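Removed: one protein chain of the complex. Kept in place: all other protein chains.
So, chain A:
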Amino acid sequence: MGPEGVALEPMPHGPIHGTVGRVIEVNELTKRYGATTAVDGLTFTVRPGHVTGFLGPNGAGKSTTLRMILGLNTPTSGRVLVNGRPFRGLPRGLRHAGALLDAHDVHGGRTARAHLSALAHGNGLPRRRVEQVLDEVGLASAAHRRVGGFSLGMKQRLGIAVALLGDPPVLLFDEPLNGLDPDGVLWVRRLLRQLAAEGRTVLVSSHLMGEMEHTAHQVIVIGRGELIAAEGLAEFAVRGDRLGVAVRTPDVAGLTSALATEGATVQHEQDGSCTVTGLGAERIGELALHARIPLHELTPRHASLEEAFMELTADRVEYNSGEAR
């Protein structure tokens, strides 16, 4: 199963270069470190044109997976293809995929410009790209400063500049919002959506569902290295519907028996309302009308995405905190 589905936003520029698929294909990917299995038979596809959120609790194997996509770590078994090819086999990477894995993956003794220049030179990119990406991430005025003195937010911006340097069709970001101020968060979200709208493949990891709620169109959820869900954000949100439908009626007994015919259960709440589980709001309304039972309220109770995410991953959290005091 893959996160199929249509792009939520049309690609304004049409297909780019007919030759490359611009997809990330992860196939039965497994990574073991001794007795520990970090990634366990993971299979999913990331498609262009929308932002795909890569979600999971801490230690779920997100970073390991991203590293395997980029050929930094060798899988124990399975394989990953970027644009139809293993990334490790490419002579140069920046034009094929750009990545921000960890904002600290930079030598603190160099200036931002020197860091970018070395990377640009190595990939045969024109020198102007360095100034362009510095401008784009808002670091132009700090380009001559040594990276060691940068705040985490500035390092994140520098990491994003590295990812954008080769103007690649595939982009990977590991927790890009860490350390950013609210303006920065807003900027990154807009940038991610913009990159996707340009027809690029954008994979963004996060351990917070809330971060993805306003950014991603697709989600891939993993826990303990295994795939839990790979679907559109809307479908993912529906998982929260198991919280039921809130109903208010003067004839609770009548409604209970009417709904029981279709297997729904009605639970009485403290505030006098009822929670119906097992049926959608539409069907409850129809059955009530049929039985001529007046309804004063009929509200589907959506769990927040965060709640859906927590529920899904609850039994696969690697590091459980103790009971709250």
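Please note the rule applied: a contact is a pair of C-beta atoms (placed from the backbone, for glycine too) under 8 Å apart; a residue touches a chain by one contact, two chains touch by 3 or more; residues count from 1.
Keep in mind that, in the parts below, contacts and distances are computed from a predicted model.
A.B. asks: Refer to UniProt and select, among "ABC transporter permease", "Pyruvate formate-lyase-activating enzyme", "1,2-phenylacetyl-CoA epoxidase subunit A" or "Fe(3+) ions import ATP-binding protein FbpC", the name of the complex member that is left out.
C.D. replies: Of "ABC transporter permease", "Pyruvate formate-lyase-activating enzyme", "1,2-phenylacetyl-CoA epoxidase subunit A" or "Fe(3+) ions import ATP-binding protein FbpC", the absent chain's UniProt record names it "ABC transporter permease".
A.B. asks: Any idea which of A:Val23, A:Leu90, A:Ile228 or A:Leu298 touches the chain not displayed?
C.D. replies: A:Leu90
A.B. asks: Going by the contact rule already stated, which one of A:Val106, A:Val202, A:Ile222 or A:Leu279 would touch the omitted chain in the full complex?
C.D. replies: A:Val106
A.B. asks: In the complete assembly, which of A:Ala142, A:Val219, A:Cys274 or A:Ala308 touches the absent chain?
C.D. replies: The single option touching the absent chain is A:Ala142.
A.B. asks: Identify the residue among A:Arg47, A:Arg200 or A:Arg224 that touches the chain left out of the display.
C.D. replies: A:Arg200
A.B. asks: If the hidden chain were put back, which residues of chain A would touch it?
C.D. replies: 13, 16-17, 20, 67, 70-74, 87-97, 99, 101-102, 104-111, 114-115, 117-119, 121-125, 129, 136-138, 141-142, 151, 153-154, 162, 166-169, 181, 183-184, 186-187, 190-191, 194, 198-200
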